[in-house]
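For reference, the structure discussed in these notes is given below.
A single protein chain has been removed from this complex, and every other one stays in its place.
Each chain gets a letter, A, B and C, in the order it is written, and its residues are counted from 1.
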């Protein structure tokens, strides 16, 4: 693992998620750019002290020589390091599981794409929400045509934790995100907007063809956007409304997708993840529950507990790692195309960075732009 | 009452709402443009057969001569008749309570404004949702400053009943709404978007200064818009997202307002109208219930039942009529300014029609327009 | 109307509910035992001052002589007057619509039964909750056998307004309810427990055959029970749990019914009355909404508004009065059995009073008793 040192949020999440199903174990890392802090993190993670490295290049160099070398690299750093670490990992022969967004800029993701294609090594992207059972169910419902043609999508991702300029007072999570040099040019749009965009395409199976976005820095002192609204034209002619904000005071992690088809609609909310609502034009509302015997195979395959036993964010995250473990097994056994389409990968990486870039451009031009 | 004949939705609603608090009684009407249908409606409403008139001009003429004449005229016709009926009523000396939108076009509402100002007679507009106790509470909370400066507003009004082109097959409610000659140029935006716009300004106390709207006719054969998304710039610098649709399959009457301030946010949903949610940046979420002893005087004044006894749409509507009865009493006793600011009136009428006109213009130009 | 004077809760409710559908009008009343207060109430209700009588005997005497006499008597007094007023009304030839519980004691309801049977006049009982559309739907679902045999019922009716001994400090609603001489021996069980019992039998179509109840006076100074839990054996062998309380602090009007059948279960909550939840053993949860096109005829017949426009307590109450108006029409035209089985009447009156009496007896004996 690269990144995830003291004070990190997402590093421990990756560790817990990766290990949950017992198929992956964290054994080495370069957790911080400070050797001392990396060592401290290694102790926290209870790994062999020799494998808590001072920097990722050292780690890659050392690990490739070991018999019990790592099987892949998980990248959980601030965005500006995603590309260089991925590149170094690939050059050292290791598959990469990366946190999102894939890179800091759209130009970088094009480089990444080239590198991955040359390396012919697995690449995965942790769009966590794709791991929820009922997101999988929603995806299958859209694919099945049950809802008819999708004609309108509303996706929102609202948080309130950046309502105040906490990046000024040293909150670590806020500080790097508000610094374009570490984060890339997109603030809210890069941090969570890209999740909303991915979820929309992932569930509906539709793709953006044009968009018009308005990005705002509502907190005056802020150097990046903290609020964005976009209209997105989809490839079947439908229009989506995407709303994302980090100054939506009082919101926690309000990711919510609604898709309206000719025959009915679906709604899924991340804060109530074990229920999927279907509302039919000609029938009662329907709530599908995680673990329901009536769910699709794809949805049932990614639950661990019987109905009524809530699974949450870590379990969804762990689904991606479980699929990733399968990818590694398939890849090692020489499979031509080891990555299942349910697991976000390179395509999601490129489209996500494209979304950020296009949204910023549209907002600058105050007009529609092609995707 | 003018309009509200057989097959009407809103006529009986006005009747029930107006009479609920026992201060108003329906005694006369021109319920249809067919004398026979008007008579039939008169029977349904159980009024004196002599006062079920064949047309509104006859009604006004006859009523002004009676000792027990009507006290005011309620207009519940399709939109294109709002102005002519109101004008005739004012010329006959009767106050007017009108359904929304105020007129069919923006030009018409300017005429109306002039007429009202000349007539010096009360004019009210039934933006129903302004009658809910917790909308009143929300309005007082925004005015109090408890939430801090409002920085983002999200208002949506989603229905699904026009998901199919039912206006083609004779559904009366759909047919006139889809006919610009009877309805005016705005479809969804005029029918329900204007409610959403009013609710936003009514609760937050903020006013639109510019907007960018995208109107769509998602159902191909439709002659008016059935879906609209707008960004609205508010006079304190905040931005609002307004989303309205009548092809949101599976939605009933999904009007929902969220306002995000510096210190917290509020959310109100019409389909769950007796609860108001407040989410604070630094404290637990709070749900205020209709009839709570802790509510503002303004909110408590408009409930009729103790806590836990749901009041609904008719009761909210009846609040407007109760206030209207007060307006008439105040006016008769010579009050200079009989209309309380809680009751939508001429200002709401003009702003609502302006919103429709500006949204259509913005959508045509594909750009921001001043309000 | 008898009762419903100044300070009353249920009198104005009866007035609004009775008049809502335009078929009934309040024209006369003996609203209080004080002539002056009755007159004041008459003014509040805007009736002819001559018909605001000083007492109910005077009213009955005067009205029976009028050409435009009242069509029936609505009884909304404290319980101890239900029987004498009903008896006097019947002797004067008027049908009776009575608030619940039917009488103050079980002995009284047996007298009432005899009187009604002799008078051969319509008698209705306002178990309000039977008027909700989705209660009607639930009743039809149980009757249809869709849920399979009902094997368990859980009904609860929880309020918090008597958490403190407010009857000591003059709160009018609390004062008479806490006085056995005015109210009868049952406190909470007579005030709301009887509603819960009725709802259970009304929806499931099952009947109590035995019960074991525990009644408590949790507030020490209180002279009647304020909390009750009962197990009820039903005539198909199922067992019901009935829980009711008026010291459930923080509860508003928490009436909630769950019925579990072999194939699935239903749940209805009075505080969210426009939704009915069905949970199937082998399928997704289902929410039926008021006004759904898929509802039974019986449910659709008692809604006034399209989907998503909430109807509440007054509308449910008004359904009973609408049916009552139909009863009066049928009776006047000589129908043999004018009372539809959807409208609570004499049978509900007797069973309700029996329930109260049996529950008190069981609690005293600390054992099961036959119903």
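Rule of thumb we're sticking to: a contact is a pair of C-beta atoms (placed from the backbone, for glycine too) under 8 Å apart; a residue touches a chain by one contact, two chains touch by 3 or more.
In this text, all values refer to a predicted model and were calculated from it rather than measured experimentally.
Among C:263, C:301, C:330 or C:369, only C:263 touches the chain that is left out of the view.
Residue-wise, the contact with the chain that is not shown comes from C:239, picked out of C:33, C:179 or C:239.
Note that of B:287, B:301, B:325 or B:369, the residue touching the chain absent from this view is B:287.
Shown as candidates are C:216, C:301, C:330 or C:369; the residue that touches the absent chain is C:216.
When you scan C:229, C:253, C:270 or C:291 for touch with the missing chain, the hit is C:229.
Not every partner is drawn; the one left out touches subunit B at residues 278, 282-289, 292-294.
In the full complex, subunit C contacts the hidden chain through residues 147, 151-152, 154, 156, 160, 163-164, 212, 214, 216, 218, 227, 229, 231, 239, 241, 243, 245, 247-251, 258, 260-265, 278-281, 285, 366-368. Take subunit A: the residues that touch the chain left off the picture are 9, 12-13, 15-16, 19-23, 45-46, 159, 161, 251-254, 270-274, 289, 291, 304-315.
The rule we apply is simple: only the chains that are shown with their structure count from here on.
As a whole-number value, the distance joining the C-alpha centres of subunit A and subunit C reads 55 Å.
Remark: subunit A and subunit B have CA centroids separated by 43 Å (rounded to whole angstrom). Per-chain CA centroids place subunit B at a distance of 35 Å from subunit C.
In subunit A, 278, 285 are the positions where the chain touches two or more neighbouring chains simultaneously.
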